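For this view, one protein chain was removed and the others were kept in their places.
In order of appearance the chains are A, B and C, and numbering begins at 1 in each one.
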Amino acid sequence: MSKRRSSPSKKKPRAIILPAAFNSEAQDLLLTGGQTKQIQDLIDLLRRNNLTELELERQGVRIRVRHEAGAKAVTVSAQDAVPSAVQPAVRPTTAAGSPPDDTAGLVTITSPIVGTFYRSPSPDADAYVEEGDFVKKGQVLCIVEAMKLMNEIESETDGRIVKILAESTKPIEYGQALFLIDPKATA
Amino acid sequence: MSKRRSSPSKKKPRAIILPAAFNSEAQDLLLTGGQTKQIQDLIDLLRRNNLTELELERQGVRIRVRHEAGAKAVTVSAQDAVPSAVQPAVRPTTAAGSPPDDTAGLVTITSPIVGTFYRSPSPDADAYVEEGDFVKKGQVLCIVEAMKLMNEIESETDGRIVKILAESTKPIEYGQALFLIDPKATA
Amino acid sequence: MFKKVLVANRGEIALRVIRACRELGIKTVAIHSEADAASLHVRAADEKVCVGPAEAALSYRNIPNVLSAAEITSVDAIHPGYGFLSENAHFAEVCESIGIKFIGPTSENIAMMGDKAKAREVVAKRGLPVTPGSLGELKSEDDALQAAHKIGFPVIIKATAGGGGRGMRVVNKAEDLGRAFQAAQAEAKSTFGNEGVYLERYFLEPRHIEVQVLADHRGHVIHLGERDCSIQRRHQKLVEETPSPVIDDKLRRDIGRVAVEAVKAVQYRNVGTVEFLLDKDRNFFFMEVNTRIQVEHPITEMVTGIDLIKEQIRLAAGEILTIRQQDVTMNGHSIECRINAEDPEKFTPSPGLITKYSAPGGFGVRVDSAMESGATVVPHYDSMIAKLITHGRDRQEAIARMRRALDEFVIDGIKTTIPLHRRIFDDADFQKGHVSTAFLEQLLAR
Partner (left out) sequence: MFKKVLVANRGEIALRVIRACRELGIKTVAIHSEADAASLHVRAADEKVCVGPAEAALSYRNIPNVLSAAEITSVDAIHPGYGFLSENAHFAEVCESIGIKFIGPTSENIAMMGDKAKAREVVAKRGLPVTPGSLGELKSEDDALQAAHKIGFPVIIKATAGGGGRGMRVVNKAEDLGRAFQAAQAEAKSTFGNEGVYLERYFLEPRHIEVQVLADHRGHVIHLGERDCSIQRRHQKLVEETPSPVIDDKLRRDIGRVAVEAVKAVQYRNVGTVEFLLDKDRNFFFMEVNTRIQVEHPITEMVTGIDLIKEQIRLAAGEILTIRQQDVTMNGHSIECRINAEDPEKFTPSPGLITKYSAPGGFGVRVDSAMESGATVVPHYDSMIAKLITHGRDRQEAIARMRRALDEFVIDGIKTTIPLHRRIFDDADFQKGHVSTAFLEQLLAR
């Protein structure tokens, strides 16, 4: 018997049922490479954020990624047909176990360094900002201590503090989300 | 940082943009090479991420890839609105390197032992059967030599020899296909 | 040296033999059942032949088909691995008769050592220590009673053709002996087709110690030290290590010398293993000789640097031993865990698709396995799917390495005994080396 010789199979042939409406218009790809990558991104997001489910819907296209203990499911669907009045519900993906779902149009302030997060300049002092406060671009929001140095983190925008995402005195990573700011809010 | 602590994302929220023209005119039955590749991509995604299920739905076309311990299922189905004249093309997969595609309704005679295949009782003698011959159930079709013994292989059915699949004097494996017989053929 | 070898086995040991052949520049033929057509051992070989359906009796144990496969592929020799045809004297004899070398001992060696009572007798006659008990087969209940009284209760009745715990009966007092004798005979007959039984003293919490031996055709014999295989569940080894934590250089020399003399007594050839019981006072007693390569052979390779499969092949090809006893040194410590596709608590088999397989790596870690992501563990054969072997400068390092390697090992989709191994390696008594063949049952009872 020669190498790589295929072995006989006694099994029933596996039936592969092809769909009726699977057309061959060459340009009509189910998923572009980019989209496959995006689904992978979603799965990565799900995993990194340790979420149970992640769903994205846009112009009749729905992508759902689910993760249960020991099992995972990804659903990508397009209920198309009426893209008209449909609002693209694009959800910004959120960083590490932090901001809530509804972050469309919000600005996330992240840590540019690794260190310890402080909401106030000293233990006795008031916090720089509280949720609901209005802030100006350049206003100090918090301190990140690194290498015994206090680094003031400033707001990148005018707006309202929607959410404070880190806890005072706790360590934070590079890129960790600290504040969600609504830039469209007005005082 | 605690173990498994998720990492922050500093990047702009990745928008997952699926094209508006994510649609198709259903006309053709078969998968294009590109689409087959895409299903493979989906399966790869599933496998790489060790998922249980992955579903893609668009324009009445739904692709669901599921993976359970011990079994694999790939379902590609179309709940299209107009399935009318459309015939699903079912292709039996063929056993490794053995009988040709068109074996529907044919009987395959396989070797019950490992040995050397001979089409005739001796080098000078005529072959037991030729392609196109009609044979009776129990008729000797060939010899398989094993352990210096000549084992006669008999036909399991009445019918016509459609194809002889092994070459005389060559080694054969257990289960290797030797003859294809059409049992419905009549002399 | 052989040009082409047929490997009459499957799974990790088939792959192990194929690897050794490749390194020796020998071509290989894999055989497989229909259930194993996609197995790694099949892809790793140069040629392959399907020899039957899934059932081992019709494929891997199917002597006509295996020998036909050897003939049509024109091999010089057959390596039987362990299990299947490896201790079948008839198979070895047929191989010899048709001019295909059986890589193992002679058919006479296999036949004699397959009769456990006979083997005891031969070894005892040489003046070597065997477990106290009857010599040769017991003819009657009276015979049994006489032998038992001589050595004292408790005793264990064993089948002469036995193995794997079948046909065994422990007897604590004289009045139970008659019934146990008959039951053991009946079980021996139904299991092995041979009602012969013998009896030995039954030791409480002994250690299982075995010695690896190599013998060439000139009768030169060496040993490669011992393996401690005391971690067993129902006579099935789960963890093996070398050197044994309780054997010092002097005892190693003594037990090694007895092992060498025992196999010399029967003109043993090729590679073999002499099994001993070691009691609490470190007295050792000959039990039997295994005439095949053992599952746990890698730990001996790790500490001696000697490739046992290559030695088997070289010896079978008629080469003489180039390693002298004084050249054999044991470096460091090695442990093996047998990873089985079983529920780690209930021990029920867990066949199925391996959805993800990722073996540990790095310094001092060896994995012998034919598994991979996407492979299927079929229900027809032994449940062992991988051997995880570690080596360290000392026992402590080998254990630390095993613990981190067990943590790294990913086998998804089926259940395995990895969690049980973690439990064993976390155990304080195990870490101290305080174990016996009763250890695992005691651990599981906790």
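As a convention for this text, contacts are C-beta pairs under 8 Å (C-beta built on N, C-alpha and C of every residue); 3 or more make two chains touch, one makes a residue touch a chain.
Small disclaimer: the values here were computed from a predicted structure and weren't measured.
S.K.: Of the residues C:171, C:339, C:365 or C:440, I need the one that contacts the missing chain.
M.R.: Of all options in C:171, C:339, C:365 or C:440, contact with the hidden chain holds for C:365.
S.K.: Looking at C:272, C:298 or C:352, which makes contact with the chain not pictured?
M.R.: Of the listed residues, the one touching the omitted chain is C:298.
S.K.: Which chain A residues would touch the chain omitted from the figure, given the whole complex?
M.R.: 44, 47-48, 113-116, 146-147, 171-176
S.K.: On chain C, what residues meet the omitted chain?
M.R.: Listed in rising order, the touching residues are 15-16, 19, 22-25, 44, 298, 301-302, 305-307, 331-332, 358-359, 361-369, 372-373, 393, 397, 400-401, 403-404, 407-408.
Here is the rule we go by: only the chains that are shown with their structure count from here on.
S.K.: So what's the Cα centroid distance for chain A and chain C, whole Å?
M.R.: Chain centres of chain A and chain C, defined by C-alpha means, are spaced 54 Å apart.
S.K.: Do you know which chain A residues sit against two or more other chains?
M.R.: Touching at least two other chains: 1, 5, 7-10.
S.K.: Would you mind listing the residues of chain C that make contact with two or more other chains?
M.R.: 34, 37, 49-50, 53, 72-73, in rising order.
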